[in-house]
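Note that one protein chain of the assembly has been removed; the remaining protein chains are unaltered in position.
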Amino acid sequence: MAAIKWEGVFPAVTTKFHANEELDHAEMEKHFSFMIDSGCHGLVTCGSLGEASTLSFEEKLAVAKTAVKVANGRVPVLANVSETRTANAERYVQEARDLGVDGFMVMPSVLYAADAFEAKANLRTIAKAAKLPIMVYNNPVTYKVDLTPADFKELSDCEELEAIKESTDNIRRVTDLRNAVGDRYAIFMGVDDLSFEGLAVGADGLLAGLVVAFPKETVALYKLVKAGRLAEALKLYQWFMPLLHLDVSSKLVQNLKLVEALVGAGNENVRRPRQPLRGADREFVVQVVQQALATRPDVSAYL
Amino acid sequence: MAAIKWEGVFPAVTTKFHANEELDHAEMEKHFSFMIDSGCHGLVTCGSLGEASTLSFEEKLAVAKTAVKVANGRVPVLANVSETRTANAERYVQEARDLGVDGFMVMPSVLYAADAFEAKANLRTIAKAAKLPIMVYNNPVTYKVDLTPADFKELSDCEELEAIKESTDNIRRVTDLRNAVGDRYAIFMGVDDLSFEGLAVGADGLLAGLVVAFPKETVALYKLVKAGRLAEALKLYQWFMPLLHLDVSSKLVQNLKLVEALVGAGNENVRRPRQPLRGADREFVVQVVQQALATRPDVSAYL
Amino acid sequence: MAAIKWEGVFPAVTTKFHANEELDHAEMEKHFSFMIDSGCHGLVTCGSLGEASTLSFEEKLAVAKTAVKVANGRVPVLANVSETRTANAERYVQEARDLGVDGFMVMPSVLYAADAFEAKANLRTIAKAAKLPIMVYNNPVTYKVDLTPADFKELSDCEELEAIKESTDNIRRVTDLRNAVGDRYAIFMGVDDLSFEGLAVGADGLLAGLVVAFPKETVALYKLVKAGRLAEALKLYQWFMPLLHLDVSSKLVQNLKLVEALVGAGNENVRRPRQPLRGADREFVVQVVQQALATRPDVSAYL
Partner (left out) sequence: MAAIKWEGVFPAVTTKFHANEELDHAEMEKHFSFMIDSGCHGLVTCGSLGEASTLSFEEKLAVAKTAVKVANGRVPVLANVSETRTANAERYVQEARDLGVDGFMVMPSVLYAADAFEAKANLRTIAKAAKLPIMVYNNPVTYKVDLTPADFKELSDCEELEAIKESTDNIRRVTDLRNAVGDRYAIFMGVDDLSFEGLAVGADGLLAGLVVAFPKETVALYKLVKAGRLAEALKLYQWFMPLLHLDVSSKLVQNLKLVEALVGAGNENVRRPRQPLRGADREFVVQVVQQALATRPDVSAYL
């Protein structure tokens, strides 16, 4: 089991489509390169932001394969595991490992609101099949399953589980986790508009969204906080905040794909039932991006 | 497009598995027959209670096929459409129609919390492909998408949409629907422990859960309310209520499969990440069933 | 302890003010008479709808006194007890009893979200001081304290507690209460737009809101359901529903005072921080009332 350095900024990349909803691997290659070249420290494919719910088993593997090819060992590639049946998840991690991913992000249970006992059993089963490092993606807001610090303490003996993506929307959880399990797990903040706070209370990295359009600013934020340059980091964060809020929305995919399109880092193609933003929702995002670009700070000195 | 008589009791049947998680068609044939022979007026396959989230595209078709075979024209068979991608849902309804289902139950959007615009577009697209009568399954509690009476009014021109499964957990919605759209749609109450109230305010039928173990009592409840015999219906409902509550739970599948097992109408096999009930959850259900059986009313006169 | 006949329609009357926010006893006398003359079976003063939170201890007693004078033994008068300190509640019930009220409506705890142990102790203390029949007002939605059927079972030995105002917004609770405590308590439905459903599942009466402007329709609804004339009752209820929804709102006071004003049964004066409705909120209520008046059924035959 190769080591993953659990720190820095890992983008939960968007999945790129042609207008006819087919996968656009060329566009993904371009975008994954953009992430790595901008200083990101890892890639996570087919997460919530990657429209996992509309992708087939095979498509998810294909996207992971493209990411592995682009990364080429420069940064670790994590394939998100979003199968709704345990047996399928076991098969998924085996096939993904065979094509070269470095690890996995695993949701405790998708669609079915498993209780903690079931969710932990599910994680252990997947971990055993994966034989690779895993970041557990704990998101009770969207997926209705919450693993508490006590649950993660109980899972400590499951060695594949190395990191936690903290998406409870409850910043206190980082401190409660540290108090419960110390440094047993790396902690990544999974909520964009809690990223400064998360790093301030000791998170090791960011599992980020807006990074898909603003990678350098995200990396700069990470580096400034880690360097203890709080005042500069806070100023950057205040500028970034209206954009970061776009990640916390049932329309996060469409929001971020529109942001990508507006900054030249992608297009708005999504798979139905999702549709691109319309009307006031769209105007709001356009206005946020225009305002951000008009006041964009120069972060080159921080990288 | 053949006609469906939208009234009576339609069970959302459980999907039967062998101990190794494989589909158990023999057990399903037996159970579907039990439903029809007990007086039920339709069958709905692979809904929430049918563990749709763990079934493959092909498995869902196979279950529908078994139901069609068992029903053999005696009652309509509706296949639930739970595809998370619109394009897959289109393909699903086409294939299911080809194997002989009478209509569909359709969720406005699964996993992705679509807004009303997207959900309505999704429904229209699926309806167009289905070319069969459709019951829209509106369940904002579990699926986070709520189509309001105004939305259903807007959808009135989509003629395949003939019925609504009301699962908002808000009994007022039946009256609001009637006020908004009159009798344009048949209304089925989709929440077991609101079934008496739903029928009292004019619902046409029940899309029921506990019926899988207590079909005669469910049919009797329906008939008594429809006959205006409120006092008798209420007495039956009061007896039934502790059982009916078991349908409103994140563990409804396990609850109802245990109830089935306890009354000799099935087994507890589920697909992971679901697991059979344990500990206090299990004891509670056992106690509810024992109490119900000890005081079970004779409903033969009402059938 | 004189008997109260716990059935029928008990209005939670509005408190009338002059434009300068002072109590308008003349207007209250007129309105309380209107309620009784229209067939209501009781009066409840200074509840949520009566702006209890803005009234002093002495003012609440003064309103109760006016109600006692107007009722003059024709119907029972219940004074609502909304003191936030237990010791004040004890003093309040003693003084109200001395001026002749027939009983009390008591909230388990106001402002402080007491747990069940504290809420029950509070009720017992108040009951002991009251020495008169009490209706417990269970409203977890607004007041964050929920007494369950098990709690009411535990309180069964406290004989002053004779009735329950069911305002959990959960219609199942009526049946759960019957199953837990039989007919130990009278049950009044406290949510206007669940009144038909509440009576259908066996509630004894209505603790009603819109009755302040439409008393005859409310009494007719009660009588029709109790007479088993469901179809006629449902038709009346469907007409009534848009009005009844106005009772379930943080602006219920302003909504209902505007309705009163529009039908000639009161004015819109409220005490700050409340203000009369403005803008779209106001137009909506006006439109609902106009529509209701334009289609108002003749209920004289049902009274």
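Which chain is which? They are A, B and C, in the order written, and residues in each are numbered from 1.
Convention: a contact is a pair of C-beta atoms (placed from the backbone, for glycine too) under 8 Å apart; a residue touches a chain by one contact, two chains touch by 3 or more.
As the structure is a computational prediction, the values presented were derived from the model and not from experiment.
Partner chains of the missing chain, restricted to those shown and counted over the full complex, are A, C. Per the touch definition above, the residue from C:30, C:69 or C:144 contacting the chain not shown is C:144. The residue touching the chain not shown here, chosen from A:193, A:217 or A:268, is A:193. Listed by residue number, the positions of chain A touching the unshown chain are 171-172, 175-176, 178-179, 193-194, 196-197, 200-202, 228, 230, 234, 237-238, 241-242, 245.
Hidden from this view is one chain, which touches chain C at 21, 53-54, 84-87, 109-115, 117-119, 121-122, 125, 144, 250-251, 271-275, 278.
In this section, only the chains that are shown with their structure count from here on.
In terms of the stated touch criterion, chain B and chain C have no partners in common. Ranked by distance of CA centroids from chain C, the top chain is A. Inter-chain centre distance (chain A to chain C, centres taken as mean C-alpha positions): 52 Å.
Counting partner chains per residue, chain A has no residue touching two or more of them.
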